[in-house]
Structures are given as C-alpha cells and as structure tokens.
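With one protein chain withheld, the remaining protein chains of the complex are depicted in position.
For chain A:
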Amino acid sequence: MTNIPETGRSPRVQIRLVVIQVLVISLLGTLGGRLWYLQIREGDQYAKEASGNHVQQVVQPAVRGSILDARGVPLADNETRLVVSASRTDLMKMDDDGKAVLTKLAGVLGMKPADVMMKVRLCNAETPQPCWNGSPYQPIPITDEATPRQALQIRERVEDFPGITAEPQALRRYPSPGKANTAQVLGYLSPVTDEEIQQAQDTDSPYLRSDMVGRSGLERQYDKQLRGKAGVTRYEVDKLGRVLGQAQSDPAEPGANLVTSIDARVQRIAEYQLNEAMKEARKQHDRNTGRNYEADSGAVVVMEARTGRVVAMASNPTYDPNSWVGGISAKDYAALTGTKSNYPLLNRAIQGQSAPGSIFKVIPTAAAIKAGYSFEGPYNCSSSYSIGGQVFKNFESQNHGPISLGRALEVSCDTVFYALSHEEWKRDGGNKPKKNAHDWFYKTAHQFGLGEETGIDLPNEVTGRVPDRQWKADYWKANKDAWCKYGKKGGSYAEQIAYENCLEGNRLRAGDSVNYSIGQGDTLVTPIQMATIYAAISNGGTLYDPTVGKAVISPDGKTVTEIKPQAHGKLPTSKKTLKQIDEALEGVATRGTAAWRFGGWPQDKIPMHAKTGTAEVYGKQTTSWFATYTKDYAIVMTISQGGTGSGASGPAVRNIYNALYGVSEDGEIDSKKALLPTPQKTLPKVRTDGTIASPKTAKDFAKQFSASPSPDAEATTPQGDDPADPQQAGTTPSPENTNRDTRRRRRRGGGPGRGGGHPRGRARRPRAARPERTAS
C-alpha cells in the first residue's frame, strides 16, 4: 500500500484518467470545430439548399397573345386541350418509380407503356428524344390530345393515378383560316433552353422553365409582346410536399395580341396560286436541259405599295406549323430540317436569294440616267454584244434596232444594257480602274436597297449581294488560296477558270459588268427586296421597311400600339425618270413581255405595271421572276427552276390581282367579288372585353375567290419530300446557295460560266430558319 497515495490511487491510474480527459476534450473540440465549419464557413450555401428544399414553385403559364390578320381573323391563337401530365416528384416517391401507374395510364390513353416512360425521363446529354427538358418539378405532359372520356377516367380514379393530372390547358394553335397556312411568316414555338434562361436571368423578362419561345417568324420577332408573363406562386412545403403556407404569388399576365397586315384570304390565294404555278411549271418541258422544270421552290410577296405592309407572303415548299405544337416528333423534325427536306422552314420571300434577271433592269435604267445617258436614246438593241471576241447574246437573240431605254425595258432588251454598263465600266477605267470611279451601276443598286436587309419585322432576313468592286476584292481575298492551288493554265475547264480567278479574280472585269447589267452574274436579291423596290416605283420613290405587324393590342384591348410604316430610303431618281420608268413598266404589261399574260386586263381602271425576269443559273434551270405593281399593290413572285418570268409566274400573279380587285377573266370588275380593292386601313374592332372581332371565314378562300379554280388544289401540305421531286436530294445542296453562281452563258469556249467547287463566299446561312436543338 506504500505506493498508493492518499487519494487511494496509483500514478498509473492517475495518468490514464488524464488521458481520458484529454481524449474527451479533443472529441468535444472536434464537434465544435465541425459545427463552426458547417454553420459559419459554409452556412450560406446550406441556407440556399434549405430554401430550395422547402419552396416549391407552381407556374401558371401566361396565355400567349394571338396573331391576327388585318381583319381580325386569327392566324395563331390558343385552344383548350385536355392535357394529361405526370408529376415526376410524385412518381419518384413510389417504390417502382411510378412504373405501375404509368403502365396503367398508358392503358387508359391507348399508348405504349414504353412511350409514356420515355416522355417522363429527364433529358441529358445522352438521352435521345423524346425526353423532358423542363423542370423536374413541373408536371410533364404525356399527351395533349386526351379525350374527355379519358380525362374523366383519370380524374375519377385519383387513387389509382397518383401524380397524374388531366387538366384543360391552353395550347398554341395555327388554325389556317380558309386554308391560309402562313407557316413561315408565323414561325413556331419550342421550349426554352437552359442557355436562354441563363441569358435572360437578369433582364426585365426572365424565362421560366415551362416557357415556350418563338423560334422564327412573327412568333420570334414579337415574342416579348406575345409571351406575356407567367404567374408564379411559391409555396413553402414540407418533405412530403404538403403546403405549409403561400410565400409569394404573382398572377399571370396574358400576352398582347398582334394584328398583322396579312389578309388571310389574299394569303391563301397567294399560297394556292404559287403552288399551282409550280405544279404547272413541272409539266412544262425545258428545252435547255431536256427535262421538265423542277420548280423546286418559290415565293410570292403581296405588298401595299404606299406603306410597305405585307398583305401576303408565301414560301413554297411549306409545312404545317401545328406539327410543332406539344413537341415535334422526330419524324416531323427530320421532314422539316433533314438534308432531303428541301428546307420548308425557310421563308424564301426573305431568306431565298437568287439572281434577279431582267426584273433588275429598272436599276441599270436609273443608273444610266444618273450617269448622264438620256432616257430616249436611241440605243441599238442588237442581237448580240461582243467584247474582245467574247459574245453576249440578247435573249432569244432578238434584234429590235435603235430604241429608247423605256422600250428596252418593255422588250427586255439585254444588249442595250450590256452596252451601257460596258461603256460605264470603260469610263471608270476598265481594267485599270480610276481612283474615284463613279460606279453608277453599283452605287444605284445600293441606293435601291440591294445588298442589305430591307428591315422587315421578321427575323433572319438575308441581304442578297451587289457584286461591286469591294465585293470582288473581298471574295477574291477569301478564295484566292483555293483558286491558286487548284488552278492550272491549260488544264481542264474548271482548272482554267480557277487559274483566271487566281490571277485577276479581284478585279471587276468587262464581262462582270455586262452580266451584272441584266441582273445576272454574282447578283443576288430576295423577293422582299424586289417587292420593296417595285412598291417604291409605284409610290413615287419611297423605299419602305416592309412590315407584317400592324399593331400590338394589349390583352385588355385598351392599349393599341400601332406599328407605323417607316422608310429606309428614297429611290435615287428624279420624278421625271421615275415617271418614264413607270410608263415603260406599264408598257411591259400592255405591249411588252408580260402583255400576253394581261390580256383583257382593265388597264384604264387599274393601270398594271410589270417586269418579267428569267435568270439563268449555272447548272440549273432558269429562275422565273415576275415583278408587278398597281397604284395600291406590288406583287413579286419567283420560282426556282421554274422557267420564264411571265411563263411560269404570270398566270398566278394575274390571278392574285383578279382576286384583289374582283376582275374576271374577261376583264370585268365585280366590286362585290373584290377581296381588297384598296388596302385595309383600319384595325379590326376591339370589343370592350379586349377580344377582337373577326369576320367569318370561308372553308377555303382559294376555292371561293380563285378565278381559275382547280379541283386538285392542295397547297398547304408540306412539300418537303414530294415524290414529284426525286432528284432534289442530290442536286440541291442547300437553299442558301441555290442560284448562287449565276451568269449568262458565255458563248465562247463552249462551256458555261466558271463556277462550282469553290469555297463559298458571302452567301449567308439563314440560321434561324433551322429549328434550334432544344435538348439540354
């Protein structure tokens, strides 16, 4: 006991008790440190997680505004459909992740269980469509075409279908009044992407996960106005999703309605007539290629001449905009965007560019006057024009002798313009250009608004191209490496051309100026540009920004914001010159190249002006162009690989005029039959409740008003994979370079113009016309 101290304890025990005490303190210290780390150092992050834990958002989607025609007829509106949706959060709480419920649901809806499962899976990088790319907390739509019977089955057996709802919901609808499809002008919607949500996060109109966004056409251009604001109610919830209290609530604000200048009746007729004209063209034999015309695509624009408002705008091939509603199927998507589709999503009236051919000639006419030449001339309209052994022939090698510029327009004499342009080229210094060359012919084209957007209120308009010195230099710079590598003196034809281009492709050559003078060569225009120009000639020289939107009307109808016509320029011509051109274009319709299409037209009452164009395209059939105007309207139609201007497009344009003015085939005017003898000035009537009055619509406007009814008319079906065009797949590389390389045939050397195989230059890719991929 000697080694036991008074406390009754050995030193060993004493030391061990201290060890225990130290261990205890370090354990408690660890706890304190960890607590500090979690709560103080990382507290903010956990606080955020906690709030995400207990706040649930319920989104009440805003009703998207309607798009109406000039009379108030809805072109795009909403319909109430029974939507069956599944709540992923509820399904995931089940032991089998909701498989049993979804299988039962598939039975009720008559769908395959596997299809239903696929619809509720979440999209990620590896998941192919169909999948859900919205918020996992948002109900996922299974079908938007449930019958009331199916909805009732689901709602009556709530206990059998936990997490499944069947509710009426507003869905976009494109009703195609009177079969006026208007697809490319209206555009379409698709779900918002993650990037867009992030981008718009801090703006005044942020997106919600459930939002649909306009992807093209008016839906995109006026997306902000049409969209409205979704209502969001935030609930505090517990672990089981039981609501503890309402945190915040913003009511939904419906979107504004858009009144357009489109007249559904005229639109339908334009679409119908364009399609008919293309069908007719396909029956015509093309002597140059030895086969029928392909007429692969076309566009027509009907514009109010004195405002620039678009009354109708049709693009062919077309598609059914309703195929986008409720998510597009993979098959439809391929039909709209695949390489074999011929790209029906493109609005060829603003996104299709090709050489204008002779409808361009009003520009060199104005340019010649500017350059100091007289209108009267006379100028020799010979059958051909040669430059140093290179022979440029007149169309069909006709010879009209000495004529005025006006007559040259009437008969569309190429050689007169060849000579004038070549003369100017020489004056500007020829192959050794002067420092301040006048470049009248090119300057004038720019002043007419070519080579740049018209400013129409539709997205992704293309600019076309004026092949001036600057462009030549830029284009050469971009391509010379390829040319110089490929080119070989005395090699094959293509090699020779490349060799030539390599040496002097940066220079504006005599041949270029000659080709350019009749709207050939590298010149590219869009139908909307030409409509704007011909409307300007009609209205005394004002180039208006074309508009489709006419007014934005707030959902309550109280605020009407009109979209006023705006000019972007004046034609660079004197009143006198304009009058002379105007008279000449009237001559085209009465005794010139378009006269045979306007036989019996009441010219004294409704003076008609026209210009035909037949543009040659390297490796393709000719493009048909037809530009016309009265004092009220300008109509421009084009058909790719369609034949001559008056031949392919003439009857269709005449029929549109017939319908507008109520003119019968024999030239009688029946004002009762006239659809729109003067442009619609007033806006549709807004009722006190904010709704907009709309007149009754016929089943098919084309059948009702067309002067030449055709029983097999069906213009609204998508033409993407029309079996009548079996060669499209291989021969049409992509729409933007259709007609890119265009020029008059050279008669020397036996070959067509230089062309194909070079890297593409300035052809702009109309990207927005392609639907964006929405998978995230």
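Everything below uses one rule, namely that a residue touches a chain if its C-beta (ideal position, glycine included) is under 8 Å from a C-beta of that chain, and two chains touch if they have at least 3 such contacts; residues count from 1.
Everything below uses one rule, namely that contacts and distances are computed from a predicted model.
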item	value
Chain excluded from display, named as in UniProt, from "Xanthine dehydrogenase YagT iron-sulfur-binding subunit", "peptidoglycan glycosyltransferase", "C4-dicarboxylate ABC transporter permease" or "Oxidoreductase"	"peptidoglycan glycosyltransferase"
Selected from A:Glu42, A:Glu145 or A:Asp194 as touching the chain missing from the view	A:Glu42
Among A:Ser10, A:Thr147 or A:Ser397, the residue in touch with the chain that has been omitted	A:Ser10
Contact with the hidden chain (one of A:Leu23, A:Ala330 or A:Ala693)	A:Leu23
Residues from chain A at the interface with the omitted partner, ascending	1, 3-4, 7-10, 12-14, 16-17, 19-21, 23-25, 27-28, 30-32, 34-36, 38-40, 42-47, 49-51, 53-54, 236-240, 244
